[in-house]
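To start, the structure itself, in structure tokens.
For this view, one protein chain was removed and the others were kept in their places.
Every chain is named by a letter (A and B) in the order it is written, and numbering of its residues begins at 1.
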Amino acid sequence: MGVPEGITPQMSEEPVASDADLVRSVLDGEAGAFTLLVDRHAAACLRFAARMLGTREDAEDATQEALMRAYRALPTFDPRTSFRTWLFSILVNRCRTSLLRTSRRERRIRLESDAVERAYVESQANALELQVEISRALMTLPSELKEAFLLKHLEQLEYEQMAEVTGLGVSALKMRVRRACARLRRELEELHHAR
Amino acid sequence: MRVDGLLEKAIAQLQTPVPVRASWRAALLREIAAAPPPRREEPRAFVRRVRWTLHPTVAIAAAVACLAVGLASGVLLSRTRAASSADASSSAELTTVRFVIDAPSARQVSLVGDFNRWDASANPMRPSQDGQSWIIEVPLSRGRHTYAFVVDGDVLRDPSAPTLVDDDFGVRNSIIFVGDGRT
Partner (left out) sequence: MIGRRSACLFPIAAVMTLAFWGDSARAQQTNQREATLRLTPATRSVIDAVADSLAGAGLPWAVLYDKAAEGVLKGASEARIIVVVRALAVRLRESRRLLGDAASADDLSAASSALYAGVSPALLRRAATTRSERPNAPSLSLTLTVLAALVSQHVPPEIATASLESLLRRGARELDLREFQRGVEGDIGGGSPPVDAATIRTQHVLQTIDSRRTPE
């Protein structure tokens, strides 16, 4: 049995507070409880935003905005629902806004080594090359397909959760994931053979 | 969905964690600390407790006077509204629309939709003369409306009308566009 969602495994025998417990604590005046929520979820948010937006800078901005909005909107969070899903619905919205802003200026796919380093580097040369290929392939996807693909295969959300996050119907989401996988596969095969 | 080798590798690569920069984390926590703390919302109340020093008798008298004025205005307003509903078929704003559904063995059928807040008791339909179908005429404003029928407790869409794509609650609704006096 895996660890329930929203719980950080601990080595000690202290009871682990759920996300809903931590939200309750924040609303009761314990500001430090939100720091625990940040530490639990920020990395996943940052990773999703980085894959979605392409640069660390944009990812950090979107994640920061999402966490601040979540903090301010905590009184509206329903403890019967998943905090992670709720947070991601805010984050997805922030990413969409960010993409709208960047689509107004010309966006080029930057593959210079410093851009890759700024994104998410830390590997041997082969893995780095694969990373560049994947970044490039991902960048060719329309944003709505990329979003669905990342929520499904990166965040591993169920379709019902994805529907909650994106506002779309389940069948529309399945169609988008299917199309994203098909396009990514084609792109990766082309890039792979072009090596 | 089957994910093949190349995609699998891609996904594994994408799952590489993105390190959280300490400086970024610190800046975020500073911003949170500076923000007003979120507080549980008070239950919404239309009447707030106010410390007024007013003799109860004076207060009640004033209240009765206000209520009398309010009631008079309300009656006038609802009469005006009722007049426009009864005259719906000739009003420029409302169009009378007839809904019909074939349900010969039904005991009770009603019309529900965004025009009656999906209230199954608001628009009960009447059986046709031959008992094969159920009918109702409803004044609707111009534009787009979603609706369904409740047939002996079951919510059903209109088989003769276009279907709305949204199926949030498992049962799709029907849709109707009310135009300039025509549907």
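Criterion: a residue touches a chain if its C-beta (ideal position, glycine included) is under 8 Å from a C-beta of that chain, and two chains touch if they have at least 3 such contacts.
All values reported here derive from a predicted model rather than from experimental measurement.
In the complete complex, the residue from A:18, A:55, A:89 or A:140 that touches the missing chain is A:89. Within the set B:31, B:152 or B:166, the residue that contacts the chain not displayed is B:166. By the touch definition given at the top, chain B reaches the unshown chain through residues 41, 43-44, 46-52, 54-56, 59-60, 62-67, 69-71, 73-74, 77, 81, 112, 114, 117-120, 143-144, 150, 155, 162-166, 168-171, 173, 175, 177, 179.
In the full complex, the hidden chain is touched by chain A at residues 75-76, 78, 80-81, 89, 93, 96, 100, 142, 144, 163-164, 166-169, 171-173, 175-176.
We adopt the following convention: only the chains that are shown with their structure count from here on.
Measuring from the averaged C-alpha position of chain A to that of chain B gives a distance of 32 Å. In the complex of the two chains, the chain B residues touching chain A come out as 1, 3-4, 6-7, 9-11, 13-18, 20-21, 24-25, 27-29, 31-33, 35, 37-41, 165-167.
Within the complex, the chain A residues that touch chain B are 26-29, 31, 34-35, 38, 42-43, 46-47, 50-51, 56, 59-60, 64, 67-68, 71-76, 120, 122, 127, 130-131, 134, 137-138, 150, 153-154, 169, 177-178, 181, 184-185, 188-189, 192.
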